[in-house]
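Right, one structure below, let's go through it.
Only one protein chain is missing from this complex, and each of the others stays in its spot.
The chains carry the letters A and B, assigned in the order they are written, with residues numbered from 1 in each.
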Amino acid sequence: MKNQHLNQGDMKRSNLTPLIRVENLSFDYDKKGPSLIHNISFSLNEGEVTLLMGASGSGKSTVSLCLNGLYPEAVEGYSEGNIYFRGQEISQFEKGELNQQIGIVFQDPESQFCMVTVENELAFTMENIQTPREEMASKMDDVLEAVGLTDLKERPIHELSGGQKQKVALASVLLLEPELLILDEPTANLDPVSSLEFVELVNQLQKDRGMAVFIIEHQLDDWISFTDRVLALSREGELFADGSPDHVFQKYEKRLVSEGVHLPKDIQSSSLHPATRTTDDLGGETVSIQNLDFKRKKKTILSEVNFSLYQKEFVAIVGENGAGKSTLLQVMAGILTPNKGNITFLNQPLKQWGEQSLRQKMGFVFQNPEHQFITDTVYDELAFGMKLNGTPEQEMKEKIDELLRHFQLQNHLWSNPFSLSGGQKRRLSVATMLDETPELLLFDEPTFGQDAKTTEELMSMVLELKNKGTTIVFVTHDMDLVDQYCERTFVLNKGKVAFQGSPDELWKKEEVLVEARLRLPYRIRKQRTEAGEVYDLVR
Amino acid sequence: MISSVNPALKMVAILIPGVLLSFSFDIFTPLAYLIFVVAFTFMFSNIPVKKWLLVFTPFVFLALGFAWMTMLYTSEGFSGGSVLFEFWWFEVTTGGLMVGISLALRSLCFVALSLMFILTTDSTKFMLSLMQQFKLPPKLTFGILAGYRFLPTFKHEFEVLRQAHRIRGIGRAKGVKGRIEQFRRYAIPLMANAIRKAERVAIAMESKGFTGETDRTHYHHMTIGKKDWAFFASIVGTFFIVIITSYQLGYLNIFGRQF
Partner (left out) sequence: MMKQWKLKEIVLMSIFGVVFAVIYLLFYFFGQGLRNFLTPFGLAPFGYEIIFGIWFIVSIIAAYVIRKAGAAFWSELIAGTVQVLIGSPAGPQLIISAAIQGLGAEAVFLATRYRNFSLYVLVLAGMSAAVFSYAWGWFQSGLAALTPGLIIATFSVRVISGALLAGLLGKYISDQLAQTGVLRGYALGKEWQEKREKSAS
């Protein structure tokens, strides 16, 4: 239960005391070496929206769990310094008491629920704070309405989309009626439209309820318009910026870039130019698809798909979740067999390719790099394909050395692939596909949830391959990436190709974009805002 | 209706005959009880017959296989009676045949009982009533529910792994060593992911104010009333009636001892 006398006592001087005051906080999982979070101090004020930036691995999430007192105990880590909630040191709160005043929405939509249905999940939260049973139904209906999920009350959570799941998470946290709402990269795994919807919902709720919001993010664009204050955490776990967004971005621009933070595109000077789209010096045909149909359990996933891909081409497949993008990629890779239609790869029907030679000529990078790892060490991962192809020992060693150097994995030769950092895993997953330079390289959402630096590294690798003649296909939600790098783009909508052509043409086709729930890239949005047109398609 | 019976008590009611049936080795007892369970299921639930049959039928074949094996390997204590037929070094007696059929019917009884439970019970409410009626600690109850929620995601993840392995050029596993290697290749990433999720879910639950203490309110208030006891009495009572009838008719056989 909430600590009533404390609340009242503090009410009068709420302007003087911050909601949360962190003093010289350090945290680490073990006691040796420099700590993960190093001696940081800041405060969060009532009703204020604060944003914490920092590259992945800088310990941003750790900060949030320290604030509500779950760390260091939950992970048996070590911390120093003090955290005060309304002037009271957090260790003096009883177990669970503080958690009920600070609500957190986490990054991964798959793993923040413990019940099967939306209804039961919301009930779980209310039971925790001992809401009387008679009040539960009406509270539940209110919160569902507030987040716009009334129709989904009885649905199993695992059947919902990522965006809906995050709204459920938000709803259950709102039931705590928290003083502080913490959002830990809540949109990192969402498509752009769902992501924008979520941000706007938070904006609305904050205005209605006036609670303090603490956002942890490295994609700032959508949040920045209603952020009052920005904090930035370095890779060494030190806080190096604290102030209004304008002030921070002006003063620390260089530092932020070197720390791998995605700067808001408003401020970025570079990288806003579209690709110099080369269409004339393309090579021969790599893939050709005719009249392709694919059904899953009688449900049509893809129908009447026709297109060709050429050497040295970078193509993006875009569309809403469930439009059939990943399926199309898998059909092209020959891991799913179409019900109808022909696919030729390098002028030979895909069906006639031997499995082994096909895998040498074609690579596929999965969304989650871990799915591709099959051995215990980085070295074995790289050697696996070559051993399978019977590459001579000496040649193999040289090739592996080259890959290790190129992908900056030399120091992790004998590490277990699972124990690498996010960026290293991504690099390794691409490296395993390059034991021979493939003719076609397919990527399923490779930049999802990655920080700016990892994305940049990946793109430079990809462009290098492209220049060697490899055809690159990305399934992606990132329209800025499409705008910046791709020669052509295919829009999939309900299993059909609704558009194919250059991105510049696509940006003009408003009805295609609306239909497929796509957002315009930032560059175009800015142009249009300046010209006084409606800046976005959602709403 | 069976679906409205308190799930925890329902489980106990089903476990009692489920365990005690194991002691009978005659044909009459499991057959009579099987008929009762099937009739009871359809009288007091909305389970479509077709759906039920779809699940039940494969087990009939399993049960027949089970009967066949027992028949061939019956010990002397059970294999009384005349020799029915012989082949290779097997000798099938009437006693063996009886035990075989009995075991087959028994396993069908188990299946019918399980189906009665599974098809009429919401697993969340089952766990909640274990907590509310049988004092299972909330920490364990919600911990188990959190783990159970991941079941549907495993299937998906398994499928993705299979595809990813194919891309890496791994074919079908050959030989024992190959199979163990393959098992490892699937098990490690599946479990590694599960472990990370376990940690995240636990943190998410605690940050929603879950402490594991027993002083919490209940959205689904589970109770045991007259109707629940009536169900219990029918399932368990009928079992004993069948046993007694079987005894009176002279069929009852417990561990090969005729009564």
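Convention: a residue touches a chain if its C-beta (ideal position, glycine included) is under 8 Å from a C-beta of that chain, and two chains touch if they have at least 3 such contacts.
Predicted model only: the values in this text are computed from it and were never measured.
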Hidden-chain contact residue, picked from the options A:A74, A:L282 or A:L388: A:A74
Among B:L9, B:I27, B:I47 or B:L103, the residue in touch with the chain that has been omitted: B:L103
Residue of B:I118, B:A230 or B:L249 in touch with the missing chain, whole complex considered: B:I118
Candidates B:M131, B:I167 or B:M205 - the one touching the absent chain: B:M205
Missing-chain contacts mapped onto subunit B: 11, 14-15, 18-19, 22-23, 25, 55, 58-59, 62, 65, 69-70, 72-78, 88-90, 99, 103, 106-107, 110-111, 113-114, 117-118, 123, 137, 139-140, 143-144, 146-148, 150-151, 154, 184, 187-188, 190-192, 194-199, 201-203, 205-206, 210, 212, 255-256
Residues from subunit A at the interface with the omitted partner, ascending: 29-30, 32, 74-76, 376, 416, 418-419
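Here is the rule we use: only the chains that are shown with their structure count from here on.
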Residue numbers on subunit B that touch subunit A, as the complex places them: 123-124, 142, 145-146, 148-149, 152-153, 157, 160-161, 163-171, 185, 188-189, 192-193, 196-197, 200-211, 213, 215-221
Footprint of subunit B on subunit A - complex, ascending: 65, 68, 70, 74, 95-96, 99-100, 102-104, 106, 108, 110-117, 120, 123-133, 136, 157-158, 169, 172-173, 176, 330, 333, 335, 355-356, 359, 363-364, 366, 368, 370-374, 384-385, 388, 418, 432
